[in-house]
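One protein chain is absent from this view; the other protein chains keep their places.
And now, chain A:
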Amino acid sequence: MSFLIFFIVTLFIAVIQTFIPYLVKRTIVFGVSIPEQYIEDHMIKKYRKHYSLSVAFLSIIILGSYIVWVLGNERVDNQIALTGVIIEFALMLISLSFYLYYHGKTKLLKQQNKWVENLKAMQVTDLSVRKQDEMLPWYVYLLPILSTVGLMIYTIMNYDILPDLIPTHWGPGGEADAFTDKTPISAIQLTLVLLIMQLMFLGIHTATKKSGIKLSATSLQASRNRQLSLRKYSSWLLFIVLLAITMLMSYFQLMMIHPEIGEGTVKMLIPFGFLLLVLVGTLIFSIKVGRSDKELETRVEARIMDLDEDQYWRGGMFYFNRNDPSIFVEKRFGVGWTINFANPLGYIIIFLPLILIFLISFL
């Protein structure tokens, strides 16, 4: 079981890492902004191809060796899990190294060819673009939040029938494997953590909605498609993942109150189904958003380009822009969002709930 889980997760990471250069925003190449006029340059195409082939090749070798290693001898679950985690990190490190290598090369290429000289930098927006935004409304979050509050009340009402030991951790098979003494706090601890997570997701949703819809002066329609699909589908994915987390944790909580519902194969299937849902959801999301700005043919007539924001992106990955009131911005290497590190609000939304969850879990 744990081999299957680790294999699927690692395969997923490998596939995503391999295809990232073809899923990112059209005018960003390895974290470097390239004017629309030059994105079809043969050197750029070559870099993309080399990156993908290298990552794919190494992934196949690593995953192949993992299979051989597991099947070759009798391995205990612990060993399989530890090795699984190590190869996942190895894969991410490998693709990061290739990214950094090609980031440097692309930067040099842009400089040597003087691509930004003689191009007028433009910033553009459409006053009606906010009306086309199709992100979910915030109040859909009330549904999981109310359900959690209800479960909390239900737990307190059934305090007498709770077991003397409250589970605090579950293994990959959905089996509780760590416990703590029964107190009114420990009884609702899991639901409390869930509630904080729900509020955190709601905070992320709201901050995303307030963040800028960045259009490109040279490919207005393509950039509009991409920004709007990124916003729409990421709000869906965020909400679906939250629903799945809510169901998973509520199930654990209910299983503690009524142990009889946790019998049979359901126990095995629920965590596995959760993982599969998150992975498949992320994959569909990445492809949908990744393709959203590639299908349109754009021709740039004027000698213009988008304002070069490379100076705000450290290593093409970390965004620091004091002037931008956005809390989240679109990632440069990958599909999704990254935080504007120059905006303190972002830290509060991400780190405050994590600290709270940490405190609840350990105090």
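Throughout what follows, a contact is a pair of C-beta atoms (placed from the backbone, for glycine too) under 8 Å apart; a residue touches a chain by one contact, two chains touch by 3 or more; residues count from 1.
We take it that contacts and distances are computed from a predicted model.
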(request) Could you tell me which of "3-oxoacid CoA-transferase subunit A", "Carbohydrate ABC transporter permease", "Glycosyltransferase" or "GntR family transcriptional regulator" is the UniProt name of the chain missing from the displayed complex? (result) "GntR family transcriptional regulator"
(message) Among A:Lys210, A:His258 or A:Lys294, exactly one should touch the missing chain; which is it?
(response) A:Lys210
(message) Of the residues A:Ile8, A:Ala56, A:Val129 or A:Ile257, I need the one that contacts the missing chain.
(response) A:Val129
(request) Could you please point out the chain A residues that touch the chain left off the display? (result) 120-130, 210-215, 217, 220, 307, 309, 323-326
